[in-house]
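Selected chains from the complex are presented in situ; the others are not included.
Labels run A, B, C and D following the written order; every chain starts at residue 1.
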Amino acid sequence: SGTTEGGKTEIIFWHAMGGELEASVNEIVDEYNSSQDKYTVEPVYQGSYEESLTKLKTVAGTADAPAVTQIFEAGTKQMIDSGNIQPVQKFIDEENYDTSQWEENISSYYQVDGEQYSMPFNSSTPVLVYNKDAFKEAGLDPEKAPRTYTELKEAAEKLTVKEGDKTTQYGLSILNYGWFFEELLATQGGMYVNNENGREGDATKAAFNDEKGQKVFELISEMYEAGTYYNSGQNWDDMRASFQTGTMAMMLDSSAGIKGLVDNADFEVGVAYLPHPDDVDPQGVIIGGASLWMAKDIDENQQQAAWDFMKYLSTAEVQAKWHVESGYFAINPAAYEEDIVKQEWEKYPQLKVTVDQLHDTIPSTATQGALISIFPEARQQIVTGMESLYQGEDPQAALDKAAVEVDTVLEKGSRSR
Amino acid sequence: MILAKRISLYTVLVVCAAFMMFPIFYAFSISFMEGGEVLGGQLLPSSLSLDNYVEVFQKVPLLTYLVNSFATSAIVMVGQLLVSSLAAFAFVFMKFKGRDFLFFLFISTMMIPWEATMVPNFMTVQNLGWTNSYIGLTVPFFALAFGTFLLRQHFKTIPKELYEASQVAGISRFRFFWNVILPVSRSSLITLGIYSFLTNWNMYLWPLLVTNTESARTVQIGLKQLQTQEIASDWGIVMAGVVIVILPTLLLLFAGQKKLQKGLTQGAIK
Amino acid sequence: MTHVELAGLKKSYDGKKNVINQVDLQLQQGEFFVLVGPSGCGKSTILRMIAGLEQISGGDLFVNGKRMNDAPPNKRDLSMVFQNYALYPHLNVEQNITFGLHTKKISREEQKRRCLEAADMLGLSDYLKRKPRELSGGQRQRVALARAIVTQSPLCLMDEPLSNLDAKLRTRMRSEIRQIQRKLGITMIYVTHDQTEAMTMADRMMILHDGESMQIGKPLDIYNHPANTFVATFIGSPAMNVMEADVSPNGIKLSPHCILSNPMKGNLKTANKNVQIGIRPEHILFSAPEQADAVAEIVNTEVLGTETLLTFTLDNTKEQWIARWNGQWQFSVGDRIPVRFDLDTIHLFSKDNGRILWAANDGQPKQAAREVLR
Amino acid sequence: MNAARDLQPVHSQENRPKRNPFAFLEGWLYLLPSIILFGVFVFYPMFRSIYLSFFLADQMGPFEFVGLENYQYILGSDSFKSSVKATILFVLYTVPAGILLALFLALLTNEKMKGIGIFRTLFSSTMGMSVAASSVIWMFMYNPSIGVFSRVAELLGFPAIQWLQDPDYALLAVSLSTIWMNTGFAYLIILGGLQNIDTHLYENAKVAGVSYFYQLRRITLPMLSPTLFFIVTVSLINAFQTFGQIDILTKGGPVESTNVVVYSIYKDAFINNDVGAASAQAVILFFCVLLLTILQFKLGERKVHYQ
């Protein structure tokens, strides 16, 4: 919804940025509001990614729908299918807006059939985070993080510390979250679903249970069996707390979390590329995080406001600030040339690693990511699969089971309007 | 009582109290800690710093939320008292066709999981244009089977002669309800009032669904807002939020515990 | 003038069994009428039907000649005092007394005036601002009374208003109620299960048993001429002794060795061989051995100070008689004493239906007045 | 007989009592607010749920009639079976233990002693704790690295259990926190019930000289049975409807070990967009709870002694 009063058009902006990030968002919005006098943006927090997607679904197409909403990448297909969305391509075309200033690797995720649907905003990728002090103690080179699964397993073994029966430090931990599996699959060039990850037509079947997916599950299973892998559950906070208290020496995390880790840890934190099986060339990573979507059934004025706001967000200065404060990528690479970024990178060299990894990514339908509307449910199935590994389930069986479930919901989903 | 028995009883009481109160105490304690202390797993803060409290107010508009929570809880309280007492009055003091069936129907609503009805309810509220308003936050809860039941139990203890005396005197039914039944049942109404205030203060999912603006939000959502998915939560601040959220209800409970217990028991036992 | 009339009144709660069966009654203006009977006999039900609080299942109710079966309570121009007083606990005495007067379109001043008047009459003036719970039982009772008075309704109904009070207070309230009723000249229908209350207060009374009227009349007439064994044993304390007896022209045989001379002088058909005899405890007298009708074997003695109650048997039969003698008598269990039955006061009842067959004092009560005691 | 009466038409002796039609209307008038509100916010959604359970549907409404397919799908799915199992286990963990704990505390504080009021207030305090706040506290306590449980385990030399991450313990952990949250309410009710028991019954027992536990078994528990019956019924219904703590603590995981039916309904309806399946589960849940409650009333009430 939104109103026009005193010549100013007011629009609502829903986001899922809680805690510290909410403060940054608010600050940026305030700056935008005072930078011009035509539009006012009001940011409103709507809960987690899942919750805000749920909420948007409830108001989409009504007068309550916000002009701009932040939706995580997994909701992309749902948004496109909903029919309540105004692709930003329209404004790009109208204005001849130069999208080449955007990071191609990021914006391509939100392109379907050459049309730009949403505007990338907070993008992240997974990285391997490790405890340099622990590396030193284990006799490993703290500047050389493991890259292949074999290296990873060896390092993990060395990093695992036992006191009698009790393990006081594990090697590795991966959060039980579907996203990490997707990434570990993509870096091998693996597909999540058929029809080129659903980008060449609607996906009808899961594809992740091939030998590439298999490798990921086997890695987890083997390491868990070997006692070098720590199950840190589904909660990001728990995982980070465990890392910070030294329960494990390595973990996968979102690039957006790096800064906080570095700040709070009482040891030196290292960041490295996502590991891959020994026999493949790493393809890079899929972009994560979220993008901004414009509502369709609102008046022209408000759409203009939304577009204007989006453009503002993608300027180099704003992106630089956002990158520095949040740890998310700048969607406009020019931002990396800004002074504040340079200063920040000096302080936090780890941040640069995340950007490099993104730049090294080889574009393909694999690294572009899957486009399915039932993503949230598919992720739950993967999580369940991962969790069952800790119960001693056979990796192939666990993966197949998840695939069957995903097939079922894909089939069901295809019957929806 | 023999001294030894007395001492052992007190010991057991203190131990139980320590166990029961530990989580609350723990939350208080953490709310005064700095980030490092929290991660260190300490039990007590090294100093009683109010920084977390200051920060929590800066982070989310807790003050607005507190006001909203108070307002909605109070409105729901009044609404529930009114609607429930009207219904209970009819169930006790009137004879009409279908009364017992209706009563059974009312009671049966206690068995319907609220979550199961949430989707259609949300659609209803939205179609009525009640989102982001106190109406949407409150009206759906005005009818309360438990409250009707509780008040009915109490009304049944009111001598029916009071009603008959009014009939002989020619006092209208509504006047009797308003001028006699309500004042006479004050203690039960207070019980139900406390109960409904507490339950509504503690509601989370519904306010999250029907409010999209900060000006309409309640404290429980604020609590969630303090935790983040993306970067590690600052537990000290979160716990400060927890303390702010639980403090009003704890105080209310402490003040009204005796009444609440009495009234609830009345409802519980036929 | 007939004020209230019940004609063939019936009541059934479940549509099957009649709790009240065919009750007929005519009340005069200003009469103090008492409905008395054991618990559950239907007294409250009748009162509540008159008040309009209970639907009438059959028969008719007339007030001042108008049929009132279906009028709502407040249209019947009556006031009511409930057993538990039904005071509003949250209102003070004054508010309680005037509660509901506004419906009668009475001005505030007039309400106040009537309230003060009634309070004064009942000695409540000092308590007008108190809440009911701050009053004693008797004071509460008077507030309930005051509330009935201020309505100035010509008919007042009371349902066991004294049963919650202690004995002493009860005695006092009895006469207070009676005095006020006389003073205001209202018609009163008063329900009680206490026969003393009925005897002392009623102009006329009805004895009710299982929803049927047993007898209607003045208290003393009923005491002296009970219509059946139920009335005979219900009125009077200790209850009249009612025992089986063989009646023959020669005499009345109470036990093998106790045969009273037949006082009936052929009044009774000899067919009625087996009847019940009724003698009140005070009419069984201590006797010189030579004048004795029988020898009583003492089972129990209760010396109450003023009087003594003796429980005894005759000739080893199981039936226990009670005699009531003035003064303090000391007997031991098993003592055998000569007693005499006052033949001038005996009643004979049918064994089949309990109806009175014959009474010694028929026609005129044995009047004890003007007779000096001792 | 008086004249006025003779003029009256003779009524049949058994004139049927006429009910006042207005009484009927007036009764419903007082109930109207409740009826409307219940109708709109309870019964309508309930019936809509039943309706939707026969359709493929999302939050916008139904789009394809599928008959019993949703039911077949649910009843055949392993996930639902594990939900049912989790629900039953959850009920078994929380209801008896919670009531026993509350009963124990209530018995302790039913003694007349100095300062007992303070303990009563403390024990009832969880009633004032919101599910959201309580869950946050417990989540922190369960934190495997910094939470108090692992700290204590470490101190005592036990292996730290990953309460919320381990499918063997997660449900137990959620139950534990639930028991704590529910104790206040159950405690208040039971304490009230205890205080309603006639003290003379205990005095008689004292004169007879029976032991404390004999009193407990033969007097207190039977006399408390109506209260216990009430609290068992309410606790059962509540346990079946538990949502908040699961959402915050485990989100139904790990390996669906805490995915109780209500949470599964929520997930299907709001995350998986499958309102049809969610409705079918809601209908099943409703009838199970209804059946259980009726059963409880039928069986349980026989053992209850009302005065």
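Convention: a contact is a pair of C-beta atoms (placed from the backbone, for glycine too) under 8 Å apart; a residue touches a chain by one contact, two chains touch by 3 or more.
Model, not experiment: these values are computed from the prediction.
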Subunit formula of the full entry, expressed with the displayed chain labels: A x1, B x1, C x2, D x1
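Methods note: only the chains that are shown with their structure count from here on.
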Separation of chain A from chain D, taking each centre as the mean of its C-alpha atoms, in whole Å: 39
Inter-centroid spacing, chain D versus chain C (mean Cα positions, whole Å): 55
Where chain B and chain D are represented by their mean Cα positions, the distance between them in whole Å: 16
Numbers and ranges of chain D residues touching at least 2 other chains: 59, 145-146, 270
Residues within chain A bordering two or more other chains: 58, 237, 241, 244-245
Residues of chain A touching chain D in the complex: 50, 54, 57-58, 78, 165-166, 176, 231-235, 237-238, 241-242, 244-245, 247, 373-374, 376-377, 380, 383-384, 387-388, 390-391, 405, 409, 412-413, 415-417
Chain A partner contacts - residues on chain B that touch it in the complex: 35-36, 39, 41, 59-60, 122, 126, 131-132, 208-209, 212-214, 221, 224-234
Chain C residues within the chain B interface of the complex: 48, 51-53, 72-75, 78-80, 82-86, 88-90, 99-101, 103-104, 147, 151
